[in-house]
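Note that this complex is displayed minus one protein chain, with the remaining chains in position.
So, subunit A:
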Amino acid sequence: MLKELAKFKGFSAKNLPKEEPFAPGHRACQGCGEVLALRLALKALGMNVIAVSATGCMEIISSPFPYTSWRVPWIHIAFENAAAVASGVESALKALKRKGRFPKNRRVDVVVFAGDGGTADIGLQALSGALERGHDFVYICLDNEAYMNTGVQRSSCTPYGAMTTTSPPGEKSFGQMTWKKNVPAIAAAHGIPYVATATPAFFLDLMNKVKKAALVDGPAYVHIFAPCPTGWGTKGEESIMLAKLAVETRIFPLYEVIEGKYYITRKITKPKPVEEYLKRQRRFRHLAEEQIRAIQQRVDAEYERLLKLAECL
């Protein structure tokens, strides 16, 4: 265990922070899993934060001038560069602290919030650069599995078979024809101290992981699975249930990678069939038996792979 994490006892229902760094009144859709994840992540981090947003849903819904939901300092520059902006913020803090222009002992966590497109597609280079350089910051990918802000276009995090406006099913297509990009594995390949996956359905787990990500020295990456009723064609009140199902079907396993070692944080011994998760969403409505079987096989194989990664150690 990393020494920075040794003293961290974890959040519980009894010691949740009272502060809400992310204010209500924003313009997110009803049942948005992403904004819930964002709120919980900031709650875990507290008020001594500088937040950087990539362009995307969370940026748009939180900052229609003159309103803002950010009670912590916040900056948005563009879509693909949030990790680079955070590099600048972190470097500035380092220099200013060293030169006595910012209180030396005041801890400030630099955190990035970006969507799956801003992370896995257009922002991957900036993310990789920032992770490789070793900046002390937390990168949080809020993954709702498509470009929702622009009207549900596919990203490389869109799951196999999903219907989006640029992966429509038709005579010659069953929707998204490729498998979801494994961004946590890419992040882990940089040899950074902390990588984790989370979902707002397990909110204490999410908050603990985000806090740990902030506590470690150096870069940390947290990939948060965030249901999107608007983009997925689901009921707003089912977002938490779907996020839970994604874990229970092993579609989105929860784990940590600490200093390269994999730890499964919620073992699923009796997985539910993936069909239970798929059938509740309009984006998968068109899938045939064949594709559902392919998804089940892939999920089984990926989970086996993950188990091996965790066992090896």
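Quick notes on this structure:
As a working rule, contacts are C-beta pairs under 8 Å (C-beta built on N, C-alpha and C of every residue); 3 or more make two chains touch, one makes a residue touch a chain; residues count from 1.
Keep in mind that, in the parts below, contacts and distances are computed from a predicted model.
Missing from the rendering is one chain, named in UniProt as "Pyruvate:ferredoxin oxidoreductase, alpha subunit" (options: "Dihydropteroate synthase", "Pyruvate:ferredoxin oxidoreductase, alpha subunit", "Ferritin-like protein" or "ABC transporter ATP-binding protein").
Looking at A:R101, A:K172 or A:K270, the residue that reaches the missing chain in the full complex is A:R101.
When the full complex is taken into account, the listed residue touching the unshown chain is A:H76, out of A:H76, A:R154 or A:R283. By the touch definition given at the top, subunit A reaches the unshown chain through residues 47-50, 52-53, 59-60, 63-66, 68, 70-78, 80-81, 83-96, 98-99, 101-102, 106, 108, 125-126, 128-130, 132-133.
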